[in-house]
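Single-structure report; data block below.
Other chains dropped; remaining ones untouched in position.
Letters A and B name the chains as they come in the text, with residue numbers starting at 1 for each one.
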């Protein structure tokens, strides 16, 4: 078979391992021919791609990022007939199928194409782990490990100065990274988008830890908004030099905590380091397994489906399960973590 | 309640996080009092323990090893009446229950005690991940990450010298660590105890990789025995200075590969570094969740059970499920990995 692969949407550790898994299995078992689209759907739309012989994927499993590049391009953009564009490409290049690795936007697109008869399968990607159809998404483990390591460092330096450290981790809509890294690092407060705390509640936890002799560690998901945030508190307007008025929620919270409690408080926004770098062994294995399973889907003609993890098994589900299936942190997990700090 | 905790059997990253999870939840929610037995069952037998106030577990979640120490002591050793010994201890100290964290030996002992009416719950521990009743055991993730990192290093130095590198990882009876770290590191051969390869087969994979310009990486579980090993090949006798005749299986294989293929081959036995060191964020979260769940079991009076992971949920099962439930690598996982190297 002749199969195309693309990685679309945000970067995520493990993308290369997915590609490698599919290519090596396809080459070894079926003598498949692979092409890799550059920068996601853009490469399909603009016919910009590279060949992917087995030697091209040598050793990439442990490399972060994606050798194919990524973008947020969309074949249906601006009302284009995405299915027609892709179909034409497939015909011109004798393609048998496409493996699309991406987030919910990519999978939504993949489903639209499938419904229009395009042979496409999906591999879900979200470093936030917010896809309900799968127990875990690759890249999440790596992000949690990077965040945890940083939180360990912040906690240590906070201890020396008897300071409160406020750390912001990824998580626009869901708090999985904050939950896991916060639990791992023994945070004294974890602020998730799903369960808004008031500033008073946050300060109470900080004070409680401080009074016990600890240097309080507050972990905040980037999408967290305090329950009682006053009007305009979260505005991201720019000033006359084109600079944002303030940074992330951590940078907003820190001075507020310091002012209310009189405890020296510093903030750190972990930012982009959470997405980059080598995937962990865990993510390399998960991504590799998903890649080989996606290849199997293509050979089985099971288009319109995507691979997923259930327990320790790799299964496949309809792409439609990726739509409107935000996996937020459930209350049971929130309470499980809360009891460890108050 | 007054609850005793012990860690028994081999060391494993995450033990301290289990202890911390139980103590903090018990202290916060129930004002429980905890004591920690030194060196596993020895501490129960000899009444050697320490108090575990909340401050004692501060920050230990990220520390490897166990603050309680461990040993292979057993209350039933030498035909002793283990139940009587433990019962007496519980009565004398007004204990309400015991949380036993350990491997199958420890859980077997816990079950015997339970059958004799002792209030005990279990937390399964095996760095080899060979317990069937749970999807993963804590410590396994850390061991895989340590092994993967080492394999990455071996692969890199092997590449420079165009050598074959043979690496031995933990796994006496099962090959889970070899499977996961081997897949993660892109090994060219993975040798598991469950699926013995012949030396010829191993050499064929090595040669195939070498001929493709790679520096072959062979990952071997310590319990692997070649299918066609001649008599006496695996004898571990000592010489007149008390030294073992040879090292692990990796040290046996390397010169054999070198001799048969004429490819320079070096071996490394990763050994004890796989057990030590800080647990990963993943293991800290898993161990912490298991610890809080074990505490819940005690409060619910659900003795004779142990906590386990199913998918993303923490559940509990009878201790008997830990007996004779070796989770070997199934053939499906073996074939999934094999296709990536031949």
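What we mean here is this: contacts are C-beta pairs under 8 Å (C-beta built on N, C-alpha and C of every residue); 3 or more make two chains touch, one makes a residue touch a chain.
Everything numeric in this text was worked out from a predicted model, so none of it was measured.
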| item | value |
| --- | --- |
| Size of the entire homomeric complex in copies, 2 being in place | 4 |
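Everything below uses one rule, namely that only the chains that are shown with their structure count from here on.
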| item | value |
| --- | --- |
| Rounded Å distance, subunit A centre to subunit B centre (Cα mean) | 30 |
| Subunit B-touching residues of subunit A, taken from the complex the two chains share | 20-21, 24-25, 28-29, 55, 58-59, 61-62, 135-136, 141, 144-145, 147-149, 152, 180-181, 183-186, 212, 214, 280-282, 284-285, 288-289, 292, 310-312, 336, 339-340, 342 |
